[in-house]
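Missing here is one protein chain; the remaining ones are kept as they sit in the complex.
Moving on to subunit A:
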Amino acid sequence: MNFKRPSTHSRMSEYTMENWVLCAAIVFVVAGKVLQYTSAHHEAWVGRLTQGATPAYKAYAAKLHEQKTLQEENHSISAQDNYARWTKNNRKLDKLAGEVKELRAQVLSQQGQGRKLLKNSRLLLLTLPFLGLKLWKGKEIVYYLPSSRLFPHLLNGTWHQGWLFLAMYPLKLVLSRVNSVYDVSFVTEKLTVFSGPAVGVSLGIWLWALTSVLASIEFVVNTLVLGEKLEDPVKAAKKQ
């Protein structure tokens, strides 16, 4: 099995992978986290992007303003004293209510389109490229573990080859048994299963481990530092 030997002159060069792949992977992970933390602001961004200058939103805002002024006027005048004006305003208000409803529906559909646009752009710019990178470079080794004796063979193979190893290892065992009876070497040659001395961590496994560790750190920080303290409801009831 071909793998690159780590060089010894500097610590950073202990990473066997090309720098751009590692940097791109880190950028994708960071971008994902940023989007996760700013999810509360996504609606505001969508609003600013789609509503600011659209004619439908402007017309909606204008009609809403007109409706509000008419309502204020109607409240200020007496229905009995200025009956004609009051009823005229009322008729206008009814008509405006219908128009406002229509325009609101248009604005909401635009908002929906904006949300869809954000979702699609996230898919195209983040999710798909990240997936592509993982599929293309996922099997490359990021760094080597200090020793091959740290983990059992099954885990060593998984770190080195990815999750596929867990499926291929039992298959290889079965085939090697079969090979002693029938010649199935044409199959076993194609199955490259880890068996080498040095154990490395592949990109796919490293990204999985990184996201898991980040999630744990988030959980600890959110719970212990940022979480609000709750009082025991039984004790609180007794105090009262």
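To be clear about the criterion, contacts are C-beta pairs under 8 Å (C-beta built on N, C-alpha and C of every residue); 3 or more make two chains touch, one makes a residue touch a chain; residues count from 1.
One rule holds in what follows: contacts and distances are computed from a predicted model.
Colleague: Leaving aside the chains you can see, what is the UniProt protein name of the one that's missing? Options: "Exosome complex component RRP45", "Golgi to ER traffic protein 2", "3-methyl-2-oxobutanoate dehydrogenase (2-methylpropanoyl-transferring)" or "DNA-directed RNA polymerase III subunit RPC3".
Modeller: UniProt lists the chain left out of the view as "Golgi to ER traffic protein 2".
Colleague: Decide which residue listed in A:45, A:136, A:163 or A:219 touches the omitted chain of the complex.
Modeller: Answer from the full complex: A:219 touches the omitted chain.
Colleague: For review purposes, identify every residue of subunit A that touches the missing chain, sorted by number.
Modeller: Touch with the absent chain occurs at residues 11-12, 14-15, 142-147, 149-152, 155, 159, 201, 205-206, 208-210, 212-213, 216, 219-220, 223-224, 227, 230-234.
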